[in-house]
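With one protein chain removed, the remaining protein chains of the complex are shown where they sit.
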Amino acid sequence: MTTPPIEADDEHARSGQRDPDGASTRELTDGADVRTVPIWRIRLRLLGRSVGMMWGLFRGNQMGMLGLGLIAIFAAMAIAHPVLMATVWEPRIYDPVVGYDAVMTQYTVVEGEPTDPTAEISLTEAQLRMNPMIDVGEVINIPTQPAPPTLTGETPHYLGTDARGRDILSQLLFSTRAAFFLGAVAALTTVFIATAVGAIAAYFGGWIDGGLMRFADLILLMPLLPVLIVLSAVLEMSMLVLGLIIGVLSGFGGVAIVLKSQALSITVKSYIDAARVAGGGHWHVIFRHIIPNVLPLSFLFMMFGVTEAIAIESTLSFFGLLNVDMTWGLMINSAQNNGYLLSGTSYWWLLFPAGLAVTFICFGFFLVGRGMDEVVNPRLRSR
Amino acid sequence: MTATLPPPRTGEPLVEIRDLEMHFPISKGLFRAPTDFVHAVDGISLDIAPGESVGLVGESGCGKSSTGRMLVKLMEPTGGSIMFRDGDYQRDVAKVKGSEIKDFRARVQMIFQDPYESMNPRRTIFDTISEPMAVQGVGSVAEREERVLELLQLVGLTPAASFLFRYPHELSGGQRQRVAVARALVMNPTFVVADEPTSMLDVSIRISIMELMTKLGRDLGVSYLYITHDLAVARYMCDRIAVMYLGKIVEIGPTEEILANPKHPYTRALLSAVPVPDPALKRPPVEIKGGISAAINPPPECRFIQRCPFAAQVCQENPHPPLEQQGDRHFVACYRVDEIDSETEAAS
Partner (left out) sequence: MTTSLENLETRQIDRTKPLLEVDRLVMHYKIKAGEVSAIEDVSFTVHQGEAVGLVGESGCGKTSVALSLLRLLPSNAEYVSGEIRFNGEDLLYLSPDEMRQHRWKDIAMVFQGAMNSWNPVYRVGDQIRETLDTHYRGAMSYDQQREHMERLFSSVGLTPEMLDRYPHEFSGGMRQRAVIAMALACSPELIIADEPTTALDVIVQDQILKELKRIQAELGMSIIYISHDIAVIAEVTDSLGVMYAGKLVEYGPTSTIFARPRHPYAYLLLRSTPSITGPRRELAPLEGEPPNLLSPPTGCRFHPRCPFATDKCVTDEPPLEEIGDGHRVACWHHEQVPELEEALHR
């Protein structure tokens, strides 16, 4: 009932956060009288200052910075693709979907079974595949798909080609854009819905809360992948549609429950009562007081939402259920369709680039999320 | 600050509370009607004159905060009425609806207990204080800024301009509570409910906030309902004190009269328990049993009976005693006032 805020005060004393002489205000107005400075300009500066402060906190988090670095690399990859296509890459060869390049591999024709399968080829096989007039000892060129990485030549394929002769690097870069797009759509939808649902449920309580939360339970209980698989049979599943569906499902589901509990911890604060006594209506309280205080956590879930969406997309593409040009999941799917999935590491370029890309972009967003967690939750901060 | 005389009884009270009730249902499930009710506030009546400060004193769970919340319409009573009169403006608080609410909000304000929670950490002091103006659409931004500067000056946060665009965490507890006072006064209200405004502050800061509130109340003609558990604080803030116990007012009277001449055994116990900043002073202890409980479907007899050292048969057999006059504007709800008086005198 009457706990004096001793801990809080000590906290302030320790952190030296207080500003007794108002130096911060002078800095805001460049020393001018506040009355002469338009309020929007002051607000802009305040915003700048708080962004700067948060960036300062985030920057101190090595894991978060590593995540940001990873994301920056992927962003560079996404930008690189159209640039490369327009400049150095010949579309007929390098197009991620319809390009084709028959990489010629030289083989020496031998008698009987070859000892080194990559360098030599048996006569019977060569005759069957090429030309019955071939002799032993002859060096022949055979178009190979998938071709291993070739670093030289007129049309180098730094990550090789896939089973249909398409450049893997081009596919990889092209897919990055799709991943970002999907992640953004899904995460924004999630956060938009979940923040609204959480704030409304927490503020109104009663049957509104009960209804929304039971609905959230229902969505949580639905197995996400099977549902998406069934939906992809019914709907034309493009990246946009998929992003919206993932966003809606997690927005009404788990994330809504978490954000509601956060909103609930805000609705019990007395500034909510103060806003109502001031004459603020329901929407004023929700938009001016609850949502701004839930938003930091919402952004955090946005990061995790990106991770989730990309992982789901990869799974669905792997099963070939999406109507998309090219994604990382589809790259693995085409490797699988052509029977290279279980071939171990001998066709590594078909699996590893796409698989690692999925892993690292998810890891990157996850790390940024963890870094933001520290900015959002002061308790996690190291002093 | 001298002990103010009770205000003249001419004219009508500013706030007229009649048989106010707040019964919270204890939910048994979605489809079952509740059978148990917490009688948080159980039929209290109280008048507050214009310009008067009334203290509502009691332990936690006695219903004093619920009463305050009903007065500012943060909670709807389950029974009784609250008449609020401000000149020609006359409304039953419970019946203020829709578009009338904003007008009501301009006249009745509240100051909250916790200076660390009563301000949105993401809004500047300017936004916090001008919030009532902003939501009620009063004035332009420049006018609001001017008004906020004026108020900051008034509550002693100077230079006012340097406080305008700070965030609550940059202020100390005492400074925040001054901001809370400014926010409550920004619309020129006539009635302010102050719910333990100083209890979370250090003792050393309490006085300045109390003095500020008293001074501004006098200068601006504001009446206070001052909710507190601390009789020493109530002494410095209030003209009259009402002591609440489990949803009932058990004693009410002018402040100095209550302190010098408490009649109800609960008031006596409360007074004897208040710590005194003087080790030389030995006070006669008034022992009461146990602690406060929740008033769930309370039996009809006196609410205090289980803890009362003076309980007798008359208390068992009769319903909760009504408030009866025991001196000048001093009312007590106890059947055994005279017996207790003589018993304690004999003891000392």
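Descriptive notes on the structure:
Think of it as A and B in the order they're written, each chain with its own count starting at 1.
One rule holds for everything that comes next: contacts are C-beta pairs under 8 Å (C-beta built on N, C-alpha and C of every residue); 3 or more make two chains touch, one makes a residue touch a chain.
Remember, predicted model here, so these are calculated numbers, not experimental data.
Annotation: of B:229, B:264 or B:336, B:229 touches the absent chain (contact as defined above). The residue from B:22, B:70, B:205 or B:227 that touches the chain not shown here is B:205.
Considering the whole complex, the residue from B:74, B:94, B:141 or B:273 that touches the absent chain is B:273.
The chain not displayed touches chain B at residues 1, 3, 59-60, 172-175, 202-208, 210-211, 229-233, 235-236, 256, 259, 269-281, 283, 288, 291-293.
We take it that only the chains that are shown with their structure count from here on.
Looking at the complex, you find that chain A touches chain B at residues 1-5, 8-9, 12, 17-19, 21-22, 24-26, 28, 33-35, 39, 42, 46, 210, 269-271, 273-281, 284, 288-289, 292-293.
For chain B in complex with chain A, the residues that touch the partner chain are 30, 60, 69, 72-74, 101-102, 105-106, 108-110, 112-124, 126, 131-132, 135-136, 141-142, 145-146, 149, 159, 161-166, 169-173, 180, 183, 196, 199-202, 229.
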